[in-house]
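Omission of a single protein chain aside, the complex is shown with its protein chains in their original locations.
Chain IDs A, B and C follow the sequence of writing; residue 1 opens each chain.
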Amino acid sequence: MYQALTVDEAVELIPDGASVMLSGFMGVGTPDRMVRALADAGKKDLTVIVNDAARPDRGVGPLVAARCLRKFIGSHIGLNPDVQEQMREGTLEVELVPQGTLVERIRAAGVGLGGVLTPTGLGTKVAEGKQVIEVEGKPYLLEPPLGADFALIAARSCDYVGNLTYMLTATNFNPIMALAGRVVIAEPEEIVPVGMIPPDAVKTPGALVNHVIRRVA
Amino acid sequence: MYQALTVDEAVELIPDGASVMLSGFMGVGTPDRMVRALADAGKKDLTVIVNDAARPDRGVGPLVAARCLRKFIGSHIGLNPDVQEQMREGTLEVELVPQGTLVERIRAAGVGLGGVLTPTGLGTKVAEGKQVIEVEGKPYLLEPPLGADFALIAARSCDYVGNLTYMLTATNFNPIMALAGRVVIAEPEEIVPVGMIPPDAVKTPGALVNHVIRRVA
Amino acid sequence: MTETEKMDPKELIARRCAAEVKPHTLVNLGIGIPTLVSDHLDEGMGVFFQAENGVVGMGRRPPEGMSDRHLTDAGGSFVSAVPGASTIDSAFSFGLIRGGHLDLTVLGGLQVDQRGYLANWMIPGVYVPGMGGAMDLVTGAKRVIVAMIHSAKGGQPKIVPECSLPLTAERRVDLIVTEMAVIRPEDDGLHLIETAPGVTVAEVRAATAADLIVRGDVPEMDLSRSC
Partner (left out) sequence: MTETEKMDPKELIARRCAAEVKPHTLVNLGIGIPTLVSDHLDEGMGVFFQAENGVVGMGRRPPEGMSDRHLTDAGGSFVSAVPGASTIDSAFSFGLIRGGHLDLTVLGGLQVDQRGYLANWMIPGVYVPGMGGAMDLVTGAKRVIVAMIHSAKGGQPKIVPECSLPLTAERRVDLIVTEMAVIRPEDDGLHLIETAPGVTVAEVRAATAADLIVRGDVPEMDLSRSC
């Protein structure tokens, strides 16, 4: 179900122009080795789906600084001046999505639902151009599913069949994005034998993981 | 956030005519002490939301046998002749919902979404009378959220602040229903000190749990 | 093929279905004949069996006296978990199913029709068990195989021009495996692609109410691939 790849082998799988989900919250729970390698490889025109733009040296930051992105879809960009600058220049398209809507749109794509009906954003700029659906007398915004070509996942532990665990708030978007990438690549902090992660502790079953990044030699 | 109650005290909270979510799958992961006590108390006209009717002596079975139910909402009733009989008599209303739709409807109620857009059921009897919504060119059934007055949860462990864990396939609907009951009552197999359930092992945060049933004396 | 001719019809179906299972895939087996499929697969294949009630990596019955009520299959029977198994809640479980993460489901059937549509969850006025997870499985799995005895008790055809029973989904199933034949639904109808050992094309046609498309010689089922 998966193969252990070097970071460079994994980066080669991702073509210019791909859509890439990147987990993490202010850089916590982001697969940093993948991010740096993508930036170093000089990828172009990526669409990145990530909670926030973090800071220039954290999270998705290195990809923004290296100008690898054509489009950013996320909920917060306030602490990364590079994003603000590229947005003003017109070289980076930014789609801002409320965080709860973002994670549900990703989940909808991952679990085969047709979209999200949420009260969040009603009566705000977020609602512009979107359909409002009434259910049992209450209005909801219809937000479409959001999948991606790749999901890059930062795990705490991974076993030989690809089962993943996460640690504390480094969990965040990881288990949801692992459902929604057509190709899922996990970058674990440690790789352990099968059986070390008990069934109830697995947060992402290996069946969802296509590739695992080797540990640092 | 919770109080430890006896089974009888918990049962007193639930009036005749209430809607009650009951976790479990063929009786595995069902709060059996609560079920038996509700049946013994002779509750009437309950609406029960549960995956399946199990067997007469398992899961929701004792409540059916004691004729406590006015309505059954679930996905499978094939192994409980009591349900088939009461349905034929006209004394029990049965609403059959595909299992994946059932759990998403419950989740939608629990997480504040306006409903579920699912391809499941399109072109079948399940679609009759329901709205079809098109998203990005694909049709989906609009299924409304499904909440309840009470959610009765069967946990493996509970700590003093109400954090819950579940074991193996006894997990099933429990963590989802714990989001969707206006009053959530947990029936744990064991009660442990705070700290024995590490943060990453908690499946239902205590903030969702209103009452915990005391252990058997 | 004396051995296979004597084979129990359900065993034959399960064995033929097993040959459709690819290594390192996620598979859901329905109750009844489908459950038997796993008996014909090598544990080294890296196939993980999912059950709707929330386990990925379901294993066979536990050793005598070691079953535990916290671990059952979707029929409520005791099972074990293989090394590398994971357990998930019902929303996650159906997320795998509906989200296209399940490579294959093998399900029983009451009727399949010319369009490849399956009916397998109720007989109005007679038996209303409910759909359980069947509608989600047929809607969401990457591949759907119907494993069933070719005709109903009393000889009534189950493969029909159009299902008279309520449909499970408006999705064309990928393969029908019976003790008489293997049939593949396609755009132009039902293709008879294999017959069981000792069964003729004419016999299959006689037991089938729907038209069957036959292109050239129809090979006999190869039952040697599975273990």
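Methods note: a residue touches a chain if its C-beta (ideal position, glycine included) is under 8 Å from a C-beta of that chain, and two chains touch if they have at least 3 such contacts.
This one's a predicted model, so the numbers in the text were calculated from it and none came from an experiment.
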Since one chain is left out of the picture, which of the remaining chains does it touch in the full complex? A, B
May I ask which residue of A:S19, A:T47, A:Q86 or A:T118 touches the chain that does not appear here? A:T118
Residue among B:E9, B:D149 or B:D200 touching the omitted chain: B:D200
Would you mind spotting which of A:A39, A:I77 or A:I133 touches the chain that isn't drawn? A:I77
Write the list of subunit A residues that the hidden chain touches. 25-29, 51-52, 54, 58, 74-79, 84, 87, 94, 96, 98-101, 103-104, 107, 118-126, 156, 166-176, 203
Residues in subunit B touching the chain absent from view: 1, 107, 109-113, 159-161, 163, 179, 194-195, 199-200, 202, 205-208
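Going forward, only the chains that are shown with their structure count from here on.
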What is the shortest path, in steps, from subunit A to subunit C when you may only step between chains that touch? 1
Distance-wise, how many Å sit between the C-alpha centres of subunit A and subunit C, to the nearest whole number? 35
Taking each chain's centre as the mean of its CA atoms, subunit A sits from subunit B at a distance in Å of 32
Two or more partner chains touched - positions in subunit A: 111-113, 199-200
Note the residues in subunit C that touch 2 or more other chains, in rising order. 55, 81, 87-88, 91, 94, 97-98, 139-140
